[in-house]
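A single protein chain has been omitted; all remaining protein chains appear in their positions.
Labels for the chains are A, B and C, by order of writing; each one numbers its residues from 1.
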Amino acid sequence: MSHNSFGHLFRVTTFGESHGPALGCVVDGCPPLIPLDVAEIQADLDRRRPGQSRFTTQRQEPDQVRILSGVFADDRTDGRQFTTGTPIALMIENVDQRSKDYSEIRDSYRPGHADYAYDAKYGIRDYRGGGRSSARETAARVAAGAIARKVLAGITIRGALVQIGPHAIDRARFDWDEVQNNPFFCPDATAAAEWAVYLDGIRKAGSSVGAVIEVVAEGVPVGLGAPIYGKLDADLAAAMMSINAVKGVEIGDGFAAAALRGEENADEMRPGNDGRPIFLANHAGGVLGGISTGQPLVCRFAVKPTSSILTPRASVTRDNRPVDVLTKGRHDPCVGIRAVPVGEAMMACVLADHLLRHRAQVGTEPGPVPVFQPESFQSE
Amino acid sequence: MSHNSFGHLFRVTTFGESHGPALGCVVDGCPPLIPLDVAEIQADLDRRRPGQSRFTTQRQEPDQVRILSGVFADDRTDGRQFTTGTPIALMIENVDQRSKDYSEIRDSYRPGHADYAYDAKYGIRDYRGGGRSSARETAARVAAGAIARKVLAGITIRGALVQIGPHAIDRARFDWDEVQNNPFFCPDATAAAEWAVYLDGIRKAGSSVGAVIEVVAEGVPVGLGAPIYGKLDADLAAAMMSINAVKGVEIGDGFAAAALRGEENADEMRPGNDGRPIFLANHAGGVLGGISTGQPLVCRFAVKPTSSILTPRASVTRDNRPVDVLTKGRHDPCVGIRAVPVGEAMMACVLADHLLRHRAQVGTEPGPVPVFQPESFQSE
Amino acid sequence: MSHNSFGHLFRVTTFGESHGPALGCVVDGCPPLIPLDVAEIQADLDRRRPGQSRFTTQRQEPDQVRILSGVFADDRTDGRQFTTGTPIALMIENVDQRSKDYSEIRDSYRPGHADYAYDAKYGIRDYRGGGRSSARETAARVAAGAIARKVLAGITIRGALVQIGPHAIDRARFDWDEVQNNPFFCPDATAAAEWAVYLDGIRKAGSSVGAVIEVVAEGVPVGLGAPIYGKLDADLAAAMMSINAVKGVEIGDGFAAAALRGEENADEMRPGNDGRPIFLANHAGGVLGGISTGQPLVCRFAVKPTSSILTPRASVTRDNRPVDVLTKGRHDPCVGIRAVPVGEAMMACVLADHLLRHRAQVGTEPGPVPVFQPESFQSE
Partner (left out) sequence: MSHNSFGHLFRVTTFGESHGPALGCVVDGCPPLIPLDVAEIQADLDRRRPGQSRFTTQRQEPDQVRILSGVFADDRTDGRQFTTGTPIALMIENVDQRSKDYSEIRDSYRPGHADYAYDAKYGIRDYRGGGRSSARETAARVAAGAIARKVLAGITIRGALVQIGPHAIDRARFDWDEVQNNPFFCPDATAAAEWAVYLDGIRKAGSSVGAVIEVVAEGVPVGLGAPIYGKLDADLAAAMMSINAVKGVEIGDGFAAAALRGEENADEMRPGNDGRPIFLANHAGGVLGGISTGQPLVCRFAVKPTSSILTPRASVTRDNRPVDVLTKGRHDPCVGIRAVPVGEAMMACVLADHLLRHRAQVGTEPGPVPVFQPESFQSE
């Protein structure tokens, strides 16, 4: 058991505080012989990096990642770097800490933030920038996710912001290609333009707002997931809920499924040419009985509005006196935006873990359903 | 790692298929010296037991539980039975299997069910009654949850059905006392009456319908939960998502939080008389930064409609031929109903696990926040 | 984390007390499609079963095992039973409990036994027959080991008693075929005859004696084991040390290696015809760097003399008064004898676990060393 690890066979342990010397992670269990260039990890980190638009925190962190172990290159590999099967440690040094910004909340609890809970549990907290509870920790997740993607050859994982505040996208305009064209990871160009105006208002009002993120994996082989308590969707739910500020997770139709009737919700099947069934719908979001079906894996999660706002709210001090708190540090008006690459990373890590789990128990790569033939059973 | 275990320190491993000889669980890590009578476990099981109204499956299973290990009584304990700290094994024998009901789906995949996914993963499945993927497995969860409740002295965990199909309760009429007065665990007497008519229609149509369950724990001490990847809410999300047919999980305001502004969502605090803050709202649902705040812990989850319906749906056979499937076995028209005690049990198990985790790392019972005093720091 | 489980991917959880209703285990993670007949498990249990000679306890336990879950047979499998990938629960009911034999040690601590330690830790203990600390628990290990053997096709695991009290075998007479010809699992027929006389004396004196067991696996593929903290030898050491009364574990030359010089200890290699090296010696016992080399895996462990003896020893009562303790129950004069099949079972479980771990990370079956070819590296 480890409080700061996730995954079992593709196992990620993160460390670091917002204003400490560095943050990072150790990825254990990664298969050997996978080509891994630090630039690939950096590319994913750059998508999550703060300060890239006026809609995210202005903290300037290059988030330069360094690989400390677990890879090897020599002349026999033509200088290319490969994983070796040993733990891959990644480190990102913190650069732009302005710790004095936080000195005044040293003794006060920001409403909606983890301040009070950490103090109540541990009796001590690194309050600078939120310490361990800062969203800065998610940089380590994104770095680990970049490695997980390399393990998942053939699987494409993409995320998008599908709602900001009360404003959802028009799903008829959903276009993955739009996601990189706006600072919101929004797949709907029209909505993105409206959101820019809306979020400017929120930002100038010293307020913040929530969001909903959708992450989809395509090319997932059938058979990933381990019932009953290692279900693929259960692990995804935990992974997404562990991201800062997340308050809800859905798979497929999610809460809307509660209102459906059995015959509406059942994803019908027809025989496919490759011996695998073709699904006629995907209410299930790619998982049945905790196991992937080969359909797109669809997960959504809701992020609450940033707790650190410029509007004063009633609170208490450490010694239980009343106080009004407003947070002057640099913050994201909507932490949901930068949660998009984090959600992708978490899905990648969960899938990599389950790929390894499948190999372990079933002994083969996951794939098309075998037609049952008694003679194919292992003989003694 | 274990596919069929959940929890770390209060660890539950379940086993058993729907139509095998027995199902059960092993609860490992339970503290010693807790009085435990088999009747207490049976009482919880009886709430989940099928065949108690026309709205649940007519399979007649007494679900009689037997304790195989981990407890002890002698004349020194006045004959009362106590836990000993060793693993507690519980067994429930299956009695009313009608396996021939299922012979015709031996070679066909029920849409929306785990049939195809299990076959694709394992190449073999016990199709009788759904085998391992049957909701019958949740009896073992409820039994384990009954033990977890004994560990959680002072914490009350209650569940209710708050939506069935598209019909939600009126929250103004929410009354915990009503939950036991109707076959739906519905906290709104008016809604319960309407639901009976509605569900009769669903049932007679050979259809099924989804539901939303809400589970609330009161009396939870501040400090339970272990950031970053052992967050209380992340573990709850996994626990609830692991229940059969669940497609979404929310904590506190859940998805509704996405539409809120920061100042609306922040749960303000005022100093309390006992040195602990008083919260003025509970949008967070009792968790901040993955750690309990002492407020009621609020979790909701959505259950999809039962996949086993009498309406024929298009599907495929094991050898990839087209087939129309309808399921003749005895089934719940709304599996969400019996999911209420299961949700309570899962929350109890998660809280018991985190109580033990807190004791381990912090070394004390969780409780009110200590006022920070440097001299209270452990000296060398 | 689980106190009563071992293994990670081939994971065994045991339960049960010596005089409770039943003992057993849950084996989780076993691959599917392995033929498994209850008679195969029973055969291994029968080798460990008590009361088979005058040199083991006279308790008469049939140790009849029952499979509760995780296997399936139907007409498509010609009635043969196969594993399904779901947890396999095994149960053995206790039959011949004579609990009143132990009533007098209810309040006294047997020197060298776990009585005092259990009471000190838990404040309560099931003292009947030693409760959870009884060697009866090892029946569950042997049952699990029988399943592990099925996973390890091509690997032969055999154990032998190589020393009883101060009397070691003559290694020049070591003959695996002799092991089944005497009640000691002794590979040296001459020693076995001498031991019978010796142990009769021990038994009649109301005393007991220790032993050394050697377990060897042949046919182990190269590559099993996961450095640094999942080393094959480290897991073997824990597995063997967890057996009742074990006080020491060695791999290969073990403690004798301390006295060797580097050039003596180095197992030299020569090229083999199949592309794999041929080792010229096996001081290492088949493990280098925590990874199997393909040589025979050799493990020895020392068992202390049975603590339950008829000779009175000074001790204390629960309320700290002096007492002389002698144990009248039925006991083995040398628990080391029945530890032979237990040691084999533990090695089988460890190897099965590492086989699955290897498949997970490396993605292939373990085997001959691949000649390094840069083009064989996974391309992107």
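Observations, loosely collected:
By our rule, contacts are C-beta pairs under 8 Å (C-beta built on N, C-alpha and C of every residue); 3 or more make two chains touch, one makes a residue touch a chain.
Since this is a predicted model, take the numbers as computed values, not measurements.
One of C:91, C:157, C:212 or C:337 touches the chain omitted from the figure, and that residue is C:212. Only one of A:91, A:222, A:269 or A:298 touches the chain withheld from this view, namely A:91. Listed residues C:65, C:88, C:179 or C:362: the one in touch with the omitted chain is C:362. The residue touching the chain not shown here, chosen from A:1, A:168, A:280 or A:310, is A:1. The chain not shown here touches subunit B at positions 1, 9, 29-35, 76-78, 80, 82, 85-86, 150, 153, 227, 356-357, 359-363, 365, 372, 374, 377-380. Within the complete assembly, residues 1-5, 8-9, 11, 13-17, 20-24, 26, 28-29, 32-33, 66-70, 72, 74, 76, 82, 84-89, 91, 106, 121-126, 131-132 of subunit A touch the chain that is not shown.
Residues of subunit C in contact with the chain left out of this view: 1-6, 8-9, 14, 109-114, 116-124, 132-133, 137, 163, 165-166, 202, 207-212, 222-223, 225-231, 233-242, 247-255, 257-272, 275-277, 280, 283-285, 287-294, 302-309, 311, 313-316, 318-322, 336, 357-358, 361-362, 366, 368-372, 376.
Following the convention adopted for this analysis, only the chains that are shown with their structure count from here on.
Averaged Cα coordinates give subunit A a centre that lies 25 Å from the centre of subunit B.
Between subunit B and subunit C the centroid-to-centroid distance comes to 37 Å (mean Cα coordinates, whole Å). Annotation for subunit B: residues touching 2 or more other chains are 1-5, 8-9, 14, 121-124, 132.
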